[in-house]
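Yeah, one chain of the complex is gone here, protein chain that is, but the others are all in their spots.
Chain nomenclature is as follows: A and B, assigned in order of appearance, with residue numbering initiated at 1 for each chain independently.
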Amino acid sequence: MQDPIEKSRDLVGGVVVMALGAGFLLSARALPFGSSGKMGPGYFPIILSVILIALGGALAIAALRRSSSEGSFGHIAWRGVLLVVGAVIFFGLAMEGLGLAPALFAVVLAAAAASRYARVRTGLPLAIGLAAFCSLLFIKALGMPMPLVGPWLSTEFWWPAASSSLQ
Amino acid sequence: MELFSDLALGVSTALSPFNLLYCFIGVLLGTAIGVLPGLGPVATIAMLLPLTFGLDPVSALIMLAGIYYGAQYGGSTTAILINLPGESSSVVTAIDGYQMAKKGRAGAALATAALGSFFAGTVATILLALAAPPLAAVALKFGPTEYFSLMVLGLVASVALASGSLLKAFIMIVLGLLLGLVGTDIESGAQRFTFDTPELMDGMNFVALSMGVFGLGEILRNLEHEQTRSVMVKRVSGLMLSKEEFKRIIGPVLRGTTIGSVLGILPGGGAMLSSFAAYALEKKSSPNKAEFGQGAIEGVAAPEAANNAGAQTSFIPMLTLGIPSNSVMALMIGAMIIQGITPGPNVITDEPTLFWGMIVSMWIGNLMLVLLNLPLIGLWVRMLTIPYHLLFPAIIAFCCIGAYSVNNSTFDVFIMATFGLIGYGLIKLDFEPAPLLLGFILGPMLEENLRRAMLLSRGDPTVFVTHPISLVMLLVAVIMLAVIVLPSIRAKREEAFSE
């Protein structure tokens, strides 16, 4: 009667929650538990982890017993996940090295490509415009401590010997 | 009447052309940074602090205060328009505000936020003028025992935020509580869930987490549905409130203002609780219950009023006790010290121009915010008609900068990316993220106060019921839990019978 995928959403959810609870429990078990009169640093985490496992279990069991069909996962925006999350991680890795302007340019370009409406014609000016606007706003106007152009883009960084021998 | 002469002094101080100008600069700047995702008032005030060295102390503090409540104001704009709460207080506004925006009612939501905030700000300012010192004395009655019971009440209220399954809401709260425990245990100094990472020792950053779960998660969800629509909102109807909508928000605004004014006085996290306490109350008592979570205008009005009232009354502990209730207040105290003013109970008597000038300027600042923001609504709403494939890369760019700027740390950018993925996962598994964030905020406070109360009572748990304030709050929490849980249990039972 029901599509296995539709039923499985809460089942998956319950199992994931139980796994998360188990993970928390595993990393909290070394902490001193104390007693309810004098609670140790492990008291709260351990109790909460156990509750989380129990709630996850309840969700999974309820899902198994459910006869009616629920909503489905739908399709997953893999391209969006990859590009958007990738762009943010890239910003974290490269901002201090490349500087705000180049890093932001790359981030916007990559993120824009996540859309099915992505066109070079719109993405490129958007990336240039945002990089310029944010550099002006955050570095020039607000004076935030971020490099505009980072050390990775200086010759000195890659060929320090060359620049000093030229003196 | 002494009050009138004091107020007259305040009015003449606040209305001096210079102070009007600085007040305006403050609220303008505050609105601007509030609207930019992630860039909070703390970073801005810190950067502007050196500029205030040369100013008259009153002007300096008027401007800094303006930035603070201006930012509260601007923060709800992004929460409503793009589901991106920059601060804990606007998490709740995002729930129904964003749904309204999606239905083309962003204008009405923004107008509700503006009007509700203005009304709440006015009431809270009057309260500040009339009764600041006695209210501060009440705040001191709150020890760890009372705070613990307040947090329990808050936790119960946060269950009401979810509109779907109760079980799933509980799961999200518990998960949020656990995430909130990441970092150094305050009592023993032990490291919990930090995996020897120094960046995790002070816990995860709320802004990074919330921008990930809400902001990035929502973008990924929208990318899924791209084939059906290229613009977020196809049709924008009416920028202002209809008569009927106006009637609907009066009650919620009044109740929100009351809750916010009361909780804002408590320096230990009261202002933070006020917006969702107000939301929970409306959701349970409103005749339009069913609309909550789908774009109920009451769901915007109540928390916005509470949040703004709380922002104003949270000045009470700072001005009357010299104790900062959040990091913005700590910066303002720093500004006072640099200016040669000793913050403390004597500020009212020693620096009457400062005290009364600031209070009157707060009301003027709130008025300026309404006048500034109502015309801007048209502009904001038009932003939603920008094709989404151009809008979301810009949101991501601002989120990256915002996450970085909180602690000037790339680590927070990675946290945001991680929670973007988690947020999308939650959407896919049909979990609602709002209770998670509230658990995250409440978790550390709940544990801290429970353990501190037990330490101070030397292990005697009866303190929670022998302290009258604590007892009352626990009773309210129990009643509230019953109101929330019983209907769904009854529904389940009926379901079982019908089968």
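To be clear about the criterion, a residue touches a chain if its C-beta (ideal position, glycine included) is under 8 Å from a C-beta of that chain, and two chains touch if they have at least 3 such contacts.
Here is the rule we go by: contacts and distances are computed from a predicted model.
The complex includes a chain that is not drawn, and of the options "Response regulator", "Tripartite tricarboxylate transporter substrate binding protein", "Lactate utilization protein A" or "2Fe-2S ferredoxin" the UniProt name matching it is "Tripartite tricarboxylate transporter substrate binding protein". Shown chains touched by the missing chain in the whole complex: A, B. Note on the undisplayed chain: of the listed residues B:3, B:21, B:140 or B:482, the one touching it is B:140. One of B:6, B:199 or B:226 touches the chain omitted from the figure, and that residue is B:199. Against the chain not displayed here, subunit B makes contact via residues 42-43, 45-46, 49-50, 53, 139-144, 184, 186-191, 196, 198-199, 201-202, 267-268, 317, 321-325, 327, 330-331, 333-334, 337-338, 340, 342-347, 407-410, 448, 452, 455-456, 458. By the touch rule set out above, subunit A reaches the unshown chain at residues 96-97, 99, 139, 143, 145-151, 153-157, 160-161, 163-164, 166-167.
Everything below uses one rule, namely that only the chains that are shown with their structure count from here on.
Note: centroid distance subunit A to subunit B, computed from Cα atoms, is 23 Å. By the touch criterion given at the top, residues 43-44, 47, 167-168, 170-171, 174-175, 177-178, 181, 185, 187-188, 190, 192-193, 195, 216, 219-221, 223-224, 226-227, 230, 387-390, 392-394, 396-401, 404-405, 408, 410-411, 413-414, 416-417, 420-421, 424-425, 428-431, 447, 450-451, 454-455, 458-461 of subunit B touch subunit A in their complex.
Residue ranges on subunit A touching subunit B, taken from their complex, read 9-10, 12-13, 16-17, 20, 24, 27-28, 31-32, 35-41, 43-45, 48-49, 51-52, 55-56, 58-59, 62, 70-71, 73-77, 79-81, 84-85, 87-89, 91-93, 95-96, 100, 104, 107-108, 111-112, 114-118, 122-123, 126-127, 130, 134, 138, 142-146.
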